[in-house]
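One structure coming up, written as C-alpha cells, with questions to follow.
Just one protein chain is left out here, and the rest sit where they should.
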Amino acid sequence: MLQYAAIAMLMLGLYGLLTQRNVIKIIVSLNIFEIGLNLFIISVGYVDDGIAPILTSNFNNNGLIFVDPLPSALVLTAIVIGVGTTALALALANNIYQKYGTFEIDEMGEE
Amino acid sequence: MVDMLLMILAGVGVALFGFVLQTSIAGVNRKIVGRIQKRYGPKWYQEFLDIFKLLSKRSVTHGWIFDFGVIMALGGIIGTAMFMPITSSLMAFPGYDNFFIFVYLIAVGMLGMAMSASGSGNPLASIGVMRALTTMLAYEVPFMIVVLTIIKLTGTSSLSELGILQQAGGDFNWFVIALPLGGIVAVISLMGMLGKKPFVTYIAPAEIASGPMVEYGGKQLGMLFIMHEITVFIEVSLFVHLFLGGAENILFFIIKYFAVYTALNIMSSVYGRLKIDQVVLFFYKWPLILAVTQAFIAIYLGWVI
Amino acid sequence: MTVELLIILTLVLGLVSYFMGRFNKVYGAVVTIIASMFVFISVGYMANDILDGSTFNYNAVKYLPVFATFTVSYLGIFFAILVTFVFAMVSFFNPFFVEKYKYPAVYNMLYIFSLAGVLGVFFTDNLMVLFFFFEFVVWSGLFIIPLGKSKKAAVSYYAFSTAGSFALLYAIFIMRDVAGTYNLYAGLASVSGTTQGTYVMILLSISAFSKLGAFPLHTWLPAAHGNAPHPFSPVLSGALVKLGAFVAILALVKLAPVGDLQSVFGSYTDATFLYASQYAVAILGAMTIVFGTLMAIRQDDAKKLLAYSSVSNGGYILVALSIGGSVGLAGGLYHIIAHALASAAAFLAIGAVSRVTGTSKMSELGGMIHKMPITYMVYLIAIISMAGIPPMGGFISKWLIFQAVIDNGLILIAVAVFFGSIGSFLYVFRPLAALFLGQELPQHKDKAKIPPFFMLLPMIILSLLIVYTGVFPNYILGFINDVMAELGVDALVIGKYTIQGPNGVLHPTLVASVFGVGVLIAFIIFIVLKKSRKVGLMDTYTAGNFIYTEELMHYSLDFYAPIERLYEKYINITEDFYKKLENKVVDFGRMVKYFFFTNKPEVTVFWIVVIIGFLLWGDL
Partner (left out) sequence: MSAILLIAVPLLTAFVSILFKKYSHYMLIAVSFLSVFALGYMDLETITIGGFDAPFGIVLILDNYSLIGLYLVNILFFIVAVLNCKEYKKLSSILLVSLAGLNGLLLTGDLFNLFVFLEVAGIAAYLITTTNKKPLATFNYLVQGTLGSSLYLLGLILLYAMFGTLNMSDMAREIGTSGYGAGVTALPFLLMFIGFGVEAKLLPFNSWAKGILASSNSLSGPMIASVYAAAISLVFGRLLTNVFVIEGTLLTIVMGILVFSLVAGEAMAFSSKKVKEILLYSSVSQAALVVLVFMTGFAGWAVYLIIGNATAKLVLFLVTNIAAKQLGDDEVDTFKGLFTNNKVVGLAFTAVTLSVVGLPFFFGFVTKMNILENMFLSGAYVWPALILITSFIEGIYFIRLLLNLWHTDGDSPEVKFDFVLKYVVVVIAVLTMIFGVYTKPVQDSADDLVVYSITEGGNF
C-alpha cells in the first residue's frame, strides 16, 4: 500500500516538473518527487511485522524479526542531499528573482 | 639512312603534287562556280597567279610571333601532306599513314595560324580565330565517329589499307555506299572542314574584316594561301581514301578528287552563311545523331550494305 | 638509402626548412629546393636499382612501427619518379613567391611534408600505412591552400579529400576483414571477385574520383587549384592528383572487374567485352571530360581554366584505366606522365606571369609575350602537349587512348573523348591568345620583365621533357611495359621507334621529323622572299577609325562567346547540389537545437517520461 502512495507521489512530482513554468513550483514539485522516492526506498525494506532494527543490550535479539535496516540508512543520506539541493535551488530562485524580477520562466525572455 | 632521305623527298614531292593538283582544280572550280553565277570566271591558273603575286610583294609584320606562326602553320600542313598516300600503293611513308596523324597534324597548322593571327594585335583577327576553332569543334566530332565505325569494322586505321579493302570489293564496297548515313555525315563534315558555304564564316571573303586573315599581306598571306590549298588537298583526299575506296592509280585518284571537290563547290554555292552558334547547334544535332546511329547499327547490329 | 630512411629524412628536412624559414624566408624556400632535389635523385637511384634487376633490400632499417613495411614496386617507382620530379621542378619557384604569404615558414614545411607523404603512399605495401600517408598529404595540402586567395576552397578541398580517404579507410577495413592482414597485394587479391570485392571497388573508386576530381566529386578542384598559392597549384594538379590515379589503378586494374555483361547481352556485345564496372567508370570518366572541357572553355581566370583542364584530363585517365587492356592501360599511364608535365609547365608559366602582374585573370592581361618570350614558348609547348598535338607527349597518350576506345567500340565514350580532345584545343588556346598575345596593356608594360634564370630553368627542363616524351616515347613505354607486366597486363607491342596499336602503327619520331622538314621548307620560303617591314601592334587594319587605347584593341573577355551562350544556364549544377546537401545538415542541426535546447527543464523531463514509457510499453 505504501509503495502505491510513493509511486503516486513520484508521478505527481514528474507531472509538476512537466507542466509548471514557475520556478518555485518547479522546486516544490522536485521536492514532492524526492519525498516520493524516499518513501519508495523505505517501502522496499518493509518486512511483515518486523520491528525497528535497534539492538538493545538486555534482550536477546536473535528471536526478533527486524525490518531491513539498509534502505532506512540510505534514506537518511538521500533526505540530507534533497535538503541540500533544495536550499541551493531556493538561493538560485532568489538570484533569478533579483535578476528578472519574476518567477515565470516564460516572462524571463532568455533565448 | 639514305632510304629515309628518299622517303622524305618523296613526301615533299607528294606535298608539291597535292599543292599543284588542288590549286589547278580550285582554278577550274572557280570557273564552274562562275558559270553557275552566270559569268565566265577567271583563267584556270588564276589561283597560281594570286599566290605568286602575293609571294613577290613586300608586306608588314607585327613581330616575330606573327612570322613564326605562319611558318609553323605552313610547315605543319606540308608535314601532314607528306604522309598522304596518293594511290593505295604510291605513298611516301608506307605503313605509317595513320588516320589520327592527319586529324591532329592539321591542328598544328590551325594552331600556327591562330597563334600568328592573335599575335598580330588586331582583335578582329582573334575573333576570326575563335570562330575557326569553334567551327572545328563542331564538324570534327561527327566525322571522327564515322571514321571510328570504319576503323572498328575493318580493324585498321591506315588509309592505304582501307583503300585496298574497299577496292577488293570482297566484303566491303565503298564506305560511302556501305555506310550510307556515315557518308552523308562525312560530306557535311567535309563541307565544314573546307569552310564551304554554310559553315564558311571563319574564312568567308565577306567576313574578311573579322576573319583570321585580316592582318596578312604579301608573303605571309601567300604562304597562308598555300597552306589553305594543301589543307583542302589533305581533307579531300582523306575523304577519297576513306569513303570512295582510295585509287588503284593516279588517274582514278584525280578523277575522284575532282568529282568530290567540284560536287562540294556546286553544293556550297547554293547556301547562305550560318552564324557560329547555329553551326555548333546544327552539327551537334543531326550529323552527330546520324553518326552515332550509323556506328551503332554497323558495329553492334552488323548492318553494313 | 631505404625508403623509410628517405621519408624520415624528408620530414626532418621539412622541420629544418620551418626553422630556417623563421630565420629568413628565402633560405627556407631554398631548403625546399634542396630537399625535393635530394628526394628526386634518391628515387632516381632506386629506379635504376630496380631497372637493372638488383633487389636492394629496402626494409633493412626499421624506424617506424613494426607493421610499417615498404616495398619498391614498379608501379610505386613510376608514380614516385614523376611526382618527385614535379615537386623538384616546382620547388625552384618557391624562393620567388614565398615573401607574399602570411606564414612563409609554414608553407615551406608543409611543402616538404606533402612530398614525404606522397613518397609514403607510393612505396608502402601496408594498407593502413597507405591511409596514414594518404591522409597526411591531404592534411598538409590543406593548410597551404588558404595561403592563396580563398579559405572556402580549402574547406571544400578538405571535405572532398576526406570523403575520399574515409571511403578508402572503409575499403581497407573490409579487405582486412577478408584477408586477415593489412598487406596491400594480399588484401586486393583476396577480395577481388567476391561480393566484398564490389564494395571495395566502389569505395576505392569513390576515393580515386574524389582525389582525381572526376565528375561527381570535382567541385573542389577548380576552387582549390585556382586559389592555391601560385607555386603550389602545379604541385596540386601535376602531382597530388596522381594519388587519385594511383588509387584508381588499385581499384580498376588490380581488382577483377565486376558485373559480366557478356552473359546479359549475349551476342550483341561481341564488339566489346567490357564489364559493367568498367562501363560505369568509363561513362563517369567521359562525363568528367565533357564537363571539364565545357567549364574550362568559359573560365576567365587562367588558373581556374587549367584546373578544369586537370579535371578533364583526369577523366581521360579514368577512361583509359577503366578500359584496361595493354593499350588502354599504357595510354592511361602515359597520359598521367604527359598531363603531369604539361599542366605543371602551364601552371608555372601562368605563375611566372601573375608573379609580375599580380593577377592571372585573362581580362586584365594581354601581350605578355613581348616581355616574357621564353615563358610564352614554354606555355606554347605545354598546351600543344595538353591538346594532344603530334610532336608532343600528349599526342602519344591520346593516340593510345583512341586506339583503346575504338578497339572496344564504345561509341558514346568515343563522342566524349573526341569532343574532349578538340575542346582541349579550344580552352588551352584561350590563355595563349588572351594572356600572352594580343595588345600589350600599358599597366603591365613596365612591370613585366623576363623571369629570373632560376624560374626559367625548371620551365625549360619541363618543356624539353615534354618534347622528349613526344618524339622518343619508346624508352618510357618500355618502362611502362615493366609496370604493366607487374600489374599482370600483357605488354604493349613497341618496336625501336614505332608503337603498334590494335588498328594502326605510329612512328612518333618520323612524325616529328616530317613536321620539322615541313617547317624547314616553310622557313626557306619565308627567308627567300622579301623581308617585311616591322610595324607596331597598334598599327592594324581598323577599317578607318582611329585607335589610341590598347584595352579596346585587346579581345580577351568572353573569348568563346558563341559557345558559352549555349550552356550558360547549366554551369553550376553540381555546386548547387552540394550546397543543398550542406543546407540540409545545417537545417537539421538548427531544428534539433531549437527543439531540445531551451532553458526550460520540461524538455528533458518530457523525453525521460517518453523513453521510460517506450520501454514499459509492452510489459504493463
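Things to note:
Order as written gives the chain letters A, B and C; numbering starts at 1 within each chain.
Criterion: a contact is a pair of C-beta atoms (placed from the backbone, for glycine too) under 8 Å apart; a residue touches a chain by one contact, two chains touch by 3 or more.
This structure is a prediction, so every number in the text was calculated from the model and none was measured.
Shown chains touched by the missing chain in the whole complex: A, C. Of the candidate positions C:Y27, C:Y170, C:Y497 or C:F523, contact with the unshown chain belongs to C:Y170.
Touching residues on chain A toward the chain that is not drawn are 10, 17, 23, 26, 30, 33-34, 37, 40-41, 44, 70-71, 74, 77-78, 81, 84-85, 88-89, 92-93, 95-96, 99-100, 105, 108, 110. Within the entire complex, the positions of chain C that touch the omitted partner chain are 65, 102-103, 128, 132-133, 135-136, 139, 142, 146, 151, 154-155, 158-159, 162-163, 166, 169-170, 173-174, 176-177, 585-590, 592-593, 596-601, 603-605, 607-608, 611-612, 614-616, 618-619.
Convention: only the chains that are shown with their structure count from here on.
Our note on geometry: chain B versus chain C, Cα centroid distance of 35 Å, whole angstroms. In terms of their C-alpha centroids, the spacing between chain A and chain B amounts to 99 Å.
Separation between the centroids of chain A and chain C, computed from CA atoms only, is 69 Å.
Those residues of chain C whose C-beta lies close enough to touch chain B in the complex are 268-269, 271, 367, 369-370, 373, 376, 380, 384, 387-391, 395, 398-399, 402, 405-407, 409, 411-412, 414-415, 418-419, 422-423, 425-426, 429, 432-434, 437-439, 498, 501-507, 510-511, 513-523, 525-526, 529-543, 553-555, 559-563, 565-566. Residues 14, 17-19, 21, 26, 105, 108, 110 of chain A touch chain C in their complex. Chain contact summary for the complex, chain C toward chain A: residues 599-602, 605-606, 609.
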